[in-house]
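The other protein chains are all here in position, but one chain of the complex has been omitted.
Just so it is clear, A and B label the chains in written order, and each chain counts residues from 1 on its own.
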Amino acid sequence: MDRMVSLVSIEDLRVAFSFGNKEATVLRGMNLSVLKNEIHGLVGESGSGKTVTSTCIMRLLPIPPAKILSGHIYFDGKDLLSLSGEQMRTYRGRRIAMIFQEPAKYLNPAFKIGEQIIEMLMLHMKMHKQSACKRAIELLKLVGLDEKVIDKYPHELSGGMKQRAMIAMAISCDPDFLIADEPTTALDVTLQIQILALLKKLKDMKKLGVLFISHDLHLVSEIADRVSVIYAGRIVESAVKEDLFKNPLHPYTRLLMHSIPDAKKKGSRLATIPGQVPDAAEIGNGCAFANRCPIAKEGCFADIPGYVEYENEHTVACYYAGKIWEI
Amino acid sequence: MDLIRFITRRFLRLILTAFIIATIVFFVIRVIPGDPALVIAGIDANPADVQAIRVRLGTDRPLLVQYGDFLWHIARLDFGNSMISGEPVLKLILERFPLTLKLAIFGIAFSIVIAVPLGVLSAVKRWSAWDYFGLVLSQLGMAIPSFWFGIILLLIFAIKIPIFPLFGSETFAHYILPIVSLGFGRAAIILRHTRASMVEELSKEYIITARAKGLTERMVKYKHALKNALLPIITVTSIELGYMLGGAIIIEQVFSMPGLGRLFLSGIYQRDFPIIQGGVVFVAILFSSINFIADILYSIANPKIRLN
Partner (left out) sequence: MGNLIETKDITKIYRSRGLGGSKHGFKAVDCVSLTIRKQSIFGLVGESGCGKTTFGRALMYLDPPTSGSVVFDDVSLGSLKPKELRRFRNRMQIVFQDPNSSLDPKMSIYDSLSEGMVNLKIPREQRDRKVNNLINLVGISKTYLHRFPHELSGGQKQRIGIARALSVDPDFLVLDEPTSNLDVSIQAQIINLLLDLKNEFGLTYLFISHDLNLVSYMCDEIAVMFKGRIVEKAKTEQLISKPSHPYTQRLLSSIPGGPQRIGVSCLNIEDLDEKTIKERQEHEKSRSACLYYSQCPMGDAECSLSAPSLRELSGGHVVSCHKIRTGK
C-alpha cells in the first residue's frame, strides 16, 4: 500500500514478548493500512495478535516485557515508532483515538462523564472550561445521549450508554484515526447494532479512518469497507469486504466462515479447524497455519508464504490460495 | 430517606455496643483482685473502718444490685462519682478529654502527611530509592513501640539537645514530640495501604484509557489513579484514629500530659470503679462514633454508594 495515500500504514511490524527467559514473537511481520474515510475490519481469534497491534499503534505496549523488534507504523507520513514519548503523547487523543471493549472497566469511576470529556478538550484543544462544557454537551448529543449525562458517573449509565460516552470522549478532539478494539463484544445484540450504526455515522460525518477489531467475522462485515484476517501475528488475507465473503482465498478464512453456525446450516455438521491457535513461542519457519491446514503440503512447513495480490487488491499469503476442497 | 434509616440503625448499634461494653467492664473489674475501699482506707486500717467505707461506696451490696444501679445511672448518662476524689466522673472525663483528642487528631494528621505522599510516591516509582526508603520507614514504624520511641525522642530532643520541653501541655511545643511518637508507628500502616491501593489502581483498565487520551503522566497518576486510590484510605485512617486514642493513653504517661489516659491509668491503679467504667464506655462510644463518621464520609466520597 502506498504509504502516502494511506492514513495509517503498518509495515512489517515485528513485536516480541519475553516471559522469564523465553521470548515469543507475537507479531511476525504485520502489514496493514487504513485509508481516510474507511472502516477497516481486523478479524482474528484470541491469541492472534489483534490487541497487540492496536496497543502498538498507540504505543501503549509495556516495554519491557514487550519489545518492538522492527517495522514501521506510518501515520500521516510520520513513523510513529520513531517519535519521542512526549511527541507520541500529543498524538494520542488528539489525532489517534481509541475505544475499548468493556466500558465499565475503561471509564474512570471517580469522575463524571462531563469531566472526562472536558479534560481532553482543555488539554488538547486549549479550550476554556465554559466552552469545553458546551462542546461536551454537543458531543453527547451527537452520540445519542441526553445532555444530563454530563453530570453522571459511569456506574449510573447502562452498558450501551457507557460505550456511547466513551465514543464521545474519543472523538472529542476531532481525531483523524479511530481504533475500536472489540467495542461491542460486551454488549447485547440489539445494542451492538446501534453502536455500529453510530460509528458508521461518525465516520461518514468526520471522514475518519477506523480500525475496527473483532473476533466476529459477520459483525465486521456489517460495518467494514475492507477486511483483514489475522492469524498468529500476521495478516493472512485482506480484501474489500464483498470480495472476501464471496471468494475467500485463504484456507483459514474459508474454514472460519464455514464453522460459524446459523439456521441455514441446520442439519449439516459445522466445519471445524482441528487443533488450536499455536503458542507464539512455538511457531516455526513455515506458515503458522500449516499444522491445521487441510491442504498444506511439505513446502508450507518450510518457508513462510509471501503476499500475492489478486484482483481488486485482494491480497493473500498462501501457496495454494483459492484452492477449493470439500469441507 | 435511606440515609436517615442508615443513621438510625447505626446509632442504635452504637447504644447496644456501649451497653455491652459497660456490662463487660462492670463485671471484669469486680472480678479482678483489688478493693477500692482498701485503697482509700490504707493498708493498716482496721476492718470496721474498711467496711464502713464499703457501705458508703455501696460495694457491700449484692453484685446484681450494684449492676442494676449502675445501668440505671448509665441510662441517664450519670457515670457516678470517683470513689477516690468524690468528683463527678463525667466532669473529670470532659475536662481531660480535649487534650487526648488533640493528641490523637494531630497524631493522625502527622501520619497522613508523611504516609500518604510517601505511599503514593512509592507506588508511582516502584522499586526506586524512594520506594525502598518508604519500605524501610514503614518497617521501622511497625517494629518500634511508640512509647520507646517517645522516650528516645525525649532523651535526644529534650535532654541532650534541649529544643523541646520535657513534660506538661501548656504550649504547642509540648505537643510536638508526643505527636511524632504517636504518629510514626501508625504512619507505617497508612503508608503500606496507600502504596498497595495506588499500585492496584495503576494497574486498572481506565488508566489505559487515560493514557490513550493523551493525558500527561502526571494527570494519569495524580488525578485519575490517585482519586480512586484515596478512597480506601479514608477507611484505614478512621481505624488508625481509633488506635491512636489507645496509644495516646501510653504516650500521656511518657510525656506526663494530663489527659484522659492518665486519668484512666490512675483509676485502674486505685480500683476506682466509676472512673474505669466511665472511661471505657466513653472511649467505646467515641471509637464507634469515629467509625460511623468515617463510614458516612466514605459513602459521600464514593459516588457509587452516594447515588444509590
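Convention: contacts are C-beta pairs under 8 Å (C-beta built on N, C-alpha and C of every residue); 3 or more make two chains touch, one makes a residue touch a chain.
As the structure is a prediction and not an experimental result, all values here were calculated from the model.
S.K.: Among A:5, A:63, A:205 or A:270, which residue is in touch with the absent chain?
M.R.: Candidates A:5, A:63, A:205 or A:270; residue touching the omitted chain: A:270.
S.K.: Per the definition of touch given earlier, which of A:18, A:46 or A:131 contacts the omitted chain?
M.R.: Looking across A:18, A:46 or A:131, the contact with the absent chain belongs to A:46.
S.K.: Have a look at A:84, A:130, A:190 or A:285 and name the one touching the chain we're not showing.
M.R.: A:190
S.K.: Even though one chain is hidden, which residues of chain A still touch it in the full complex?
M.R.: Looking at chain A, the ones touching the missing chain are residues 45-46, 144, 146, 188-190, 192-193, 215-219, 221-222, 255-256, 259-266, 269-273, 276-277.
The definition used in the following text is that only the chains that are shown with their structure count from here on.
S.K.: Where the CA atoms of chain A average out and where those of chain B average out, how many Å apart are those spots?
M.R.: 55
S.K.: Using the touch definition up top, name the residues of chain A that touch chain B in the complex.
M.R.: 58, 60, 89-94, 97-98, 100, 102, 105-111, 119-120, 123-124, 153, 155-156, 166, 169
S.K.: Please name which positions on chain B make contact with chain A in the complex.
M.R.: The touching residues are 204-206, 208-216, 219, 223-224, 227-228, 231, 303-304, 307.
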